[in-house]
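What you see is the complex with one protein chain gone and the rest in place.
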Amino acid sequence: MVVVMAPGATEADIRAVVSLVETAGGDAFVSRGVERTIVGLVGDVQQFGSLNLRGMRGVTDVVRISAPYKLVSRENHAERSVVRVGGVPIGPGTMTLIAGPCAVETPEQTLQAAQMAQAAGATLLRGGAFKPRSSPYAFQGLGEAGLRILADVREETGLPVVTEVVDAHDVELVASYADMLQIGTRNAQNFALLQAAGEAGRPVLLKRGMSGTIEEWLMAAEYVAQRGNLDIVLCERGIRTFEKATRNTLDVAAVPVAQRLSHLPVIVDPSHSGGSRDLVLPLTRAGIAVGADGVIIDVHPHPETALCDGPQALVDGDLRELARLVRDLPPLVGRRLTVAEGDAAPVPV
Amino acid sequence: MVVVMAPGATEADIRAVVSLVETAGGDAFVSRGVERTIVGLVGDVQQFGSLNLRGMRGVTDVVRISAPYKLVSRENHAERSVVRVGGVPIGPGTMTLIAGPCAVETPEQTLQAAQMAQAAGATLLRGGAFKPRSSPYAFQGLGEAGLRILADVREETGLPVVTEVVDAHDVELVASYADMLQIGTRNAQNFALLQAAGEAGRPVLLKRGMSGTIEEWLMAAEYVAQRGNLDIVLCERGIRTFEKATRNTLDVAAVPVAQRLSHLPVIVDPSHSGGSRDLVLPLTRAGIAVGADGVIIDVHPHPETALCDGPQALVDGDLRELARLVRDLPPLVGRRLTVAEGDAAPVPV
Amino acid sequence: MVVVMAPGATEADIRAVVSLVETAGGDAFVSRGVERTIVGLVGDVQQFGSLNLRGMRGVTDVVRISAPYKLVSRENHAERSVVRVGGVPIGPGTMTLIAGPCAVETPEQTLQAAQMAQAAGATLLRGGAFKPRSSPYAFQGLGEAGLRILADVREETGLPVVTEVVDAHDVELVASYADMLQIGTRNAQNFALLQAAGEAGRPVLLKRGMSGTIEEWLMAAEYVAQRGNLDIVLCERGIRTFEKATRNTLDVAAVPVAQRLSHLPVIVDPSHSGGSRDLVLPLTRAGIAVGADGVIIDVHPHPETALCDGPQALVDGDLRELARLVRDLPPLVGRRLTVAEGDAAPVPV
Partner (left out) sequence: MVVVMAPGATEADIRAVVSLVETAGGDAFVSRGVERTIVGLVGDVQQFGSLNLRGMRGVTDVVRISAPYKLVSRENHAERSVVRVGGVPIGPGTMTLIAGPCAVETPEQTLQAAQMAQAAGATLLRGGAFKPRSSPYAFQGLGEAGLRILADVREETGLPVVTEVVDAHDVELVASYADMLQIGTRNAQNFALLQAAGEAGRPVLLKRGMSGTIEEWLMAAEYVAQRGNLDIVLCERGIRTFEKATRNTLDVAAVPVAQRLSHLPVIVDPSHSGGSRDLVLPLTRAGIAVGADGVIIDVHPHPETALCDGPQALVDGDLRELARLVRDLPPLVGRRLTVAEGDAAPVPV
């Protein structure tokens, strides 16, 4: 950290800062400039976090220099990680397609959606049994009955299951059915849930908060990691901006930035960011091209009667085009579409 | 709702929309314009929510006309509500000061902060025992030990207690100590928590999500209300914008807007919005002047060693100025500072 | 400035930074930490601005420490300035009301609006002859004919005139009629216009860009100041956020922040921020209470037929309430309503 002193700060003000830092077990280097003096702090950033340096007399600003996350940082873990979900890898060299219905409604609908997904090249099945909805009057999901349907469809198709958990006390239940726990954008700072997911023994798909900075997203991952689980996949799903022509603004640059700051895999969600069917394929192409380790996409056999987010689900011809692009686009960025376990080796990066 | 047809929509497209609406039990009125046709939907908006009108052929847009919240709406409840917390009213005619430490640290610190708050005119004590922190390495609160301290300080000072709950399964515990449950900005869409709070038999202080629209805030209140609890106080605490000179941007206009849309009381949090001590009093004045039903403010006997948000806690001379302004400013907007139970009647609005 | 080196930066990388800074005539202090090294730069920040420090090997970040503006900064000009417009002061100790029609339409409408404004306590008349409109199909203003009407109304009422200029090459013309030049939010980074206004010999009312940071706003003022004109009044008029219930989000905290960073007066525009009539008085109260040096408000004798922004113009009873609050509220914040030249002395701050 760097403490910036005000132009009129006195020697006593500067000494007070140095003294407080040293008392906390750190070292402080004073650089006196023509206009102002700065104090560089050396030591463990956690030591200084609880000091109220900003409130001291003569202090103008306190600038954090090093990242506040450790376990998920790439600084101490230079190689990018591969996370395996039911045997399916997500990480460098591959591009993994996760697809399925936004919400599990019936066994038939879920199976059909899974088969559509598989035909398009998906190796993981998504599907929601617990749905966080802005309105208490909207469909909230089937709960455990939905989890059972997902497990049956996994049996039928062989696709490992990714599904959302919305409350810390459901984590054990959901983990008993699912291969990967999804934590949604509205729970990106639900720390009790993050910690529970960190102890569940399942890989976690962690969506970025809709107004979360990349740093906050990595801090949320740090909450999971701190409980002993480093099998975390980050998912960029669009952020909230002033633009209303799309549901959210897909921040594609977040993919390379997060991959530079963290060793964790990063995927994108083109369905929930754009919020309309005609944007899903363009945003999927953008996500793959920018270098995402995977994409997660809504498909539905009958979008017009879907109970959740029907307007953005892919169907029919869209899926043939999806199949084509997840096959042809990844090689241009040094990747290969992930196929079912053991079928092919990833391209080396 | 209004369905807007594309310029090239055919009669068959229009008939399909009308037919779907009628099947769902509604009525549809078709208005044919020179350039385009619109279809007005009449009936219960809940009926239409699950129809995928937007995905139908020839449909350009679907515009919602009526508010999606009912119980908290002012449309069916014209008079503004008063919520009582341990006998202290929050609502029209009064201006209630809630103050106390950001986090409960020790019995002494909490008692001192409570006495400072009371001397400044506060009739409710705030203080956090469960703290949601962006970093897993930051102080997370004392938990139940903190709740006990708050209860002791209530005993000593007579101030009813407002404290945060961060997980659905702590609601019962927190409610057994607190007079009012606070739900923080990071949990503004933690629906399991909102529902649990709705069943706890305590008034709820509901902070706006840091990127939540006013409508989403009212929908969150609707989640609480739907479980039978209408004793909800809304709290504007600043929203996330591109401006970085302040921690958040206090959206003062949200106060009159929310008061027009909902019958619930609306207060402001000048401490967490500005994020620095020198902004707390100016923002408190702005909040009272804009017409808030109360303000909630951090005070701390020793901000320089506070474990949480020290830089924004008021101390010493700030508190005398706070006492002056909560006494002098409310009468200019037709209000009177709330005093301890039975001491004075509110000014009629 | 502080240059933050990457954890793996070599001694040669550090020496290269130091050497580049010294070549540019500055001094560099190296602080070696356990995890990383920082280099503090001492000297004139303008020297370093053109160095590509961020692009050097081993450099992680470059953090600017001192403000990039000089002439408008409070660092070298501790006392807050008073700007006089046709003899009317704007600055500490007073609260100046500027009011009038959004657009000048006819001599009668302008005169009536001016008289309404004056009756409410205004000492300056606002009114637009050149209107920047998002749509080329909207009313663009009367141009010079509008300026003549404003001059006639000034003659009749004695109110000095504030009016907008939208193009550098109209500055001379507008300055020949107006007492103060307004630069609108859409031109907040129209540098040619800012420079021309800096040379026009008239005070300037500078609105904040709708997505401009406080720093960018002060940099825009620096453009005016650099051409020799320090008679600048800053105007907060709402920023663009995700919230759509209001036209813009009035950032009241920007007032004390800008007053701390700059010696220039700061006023607020409650009409254009809220965008609806029922928000104008609440936001005016908030603006005065937060400590603004003035407010600028739209009034119109017949809002229902106004050619521009009618929905937000005050009329009738609103104006009596406005008169009351601009008289009663300022004393609570140590100010007095500005009255016509020589009529009263401001309250000392």
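A, B and C are the chain letters, set down in written order, and residue numbers restart from 1 in every chain.
Heads up, the rule we're going with is that a residue touches a chain if its C-beta (ideal position, glycine included) is under 8 Å from a C-beta of that chain, and two chains touch if they have at least 3 such contacts.
All of these numbers come straight from a predicted model, not from anything done at the bench.
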Of A:Ala114, A:Val165, A:Leu181 or A:Leu250, the residue in touch with the unshown chain: A:Leu250
Selected from B:Ile38, B:Leu111, B:Ala138 or B:Ala323 as touching the chain missing from the view: B:Ile38
Interface with the unshown chain - residue positions in chain A: 211, 213-215, 239, 241-246, 249-257, 260, 273-274, 278-279, 282-283, 285-291, 325, 328-329, 332-333
Missing-chain contacts mapped onto chain C: 46, 49-50, 52, 54-56, 68, 132-139, 166-169, 186-187, 189-192, 195, 210-211, 216, 219, 222-223, 226, 240, 276-277, 303-307, 310-311
Interface with the undisplayed chain - residues on chain B: 2, 4, 7, 27, 29, 31-36, 38, 40-44, 61, 63, 65-66, 75, 211, 240-242, 244
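Definition applied: only the chains that are shown with their structure count from here on.
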From chain C, the most remote chain by mean C-alpha position: A
Most centrally placed chain, judged by C-alpha centres: B
For chain A paired with chain C, centre-to-centre distance based on mean C-alpha positions, whole Å: 40
Centre-to-centre distance between chain B and chain A (centres being mean Cα positions), rounded to whole Å: 28
Chain centre separation in whole Å, for chain C relative to chain B (CA means): 31
Residues within chain C bordering two or more other chains: 211, 241-242, 244
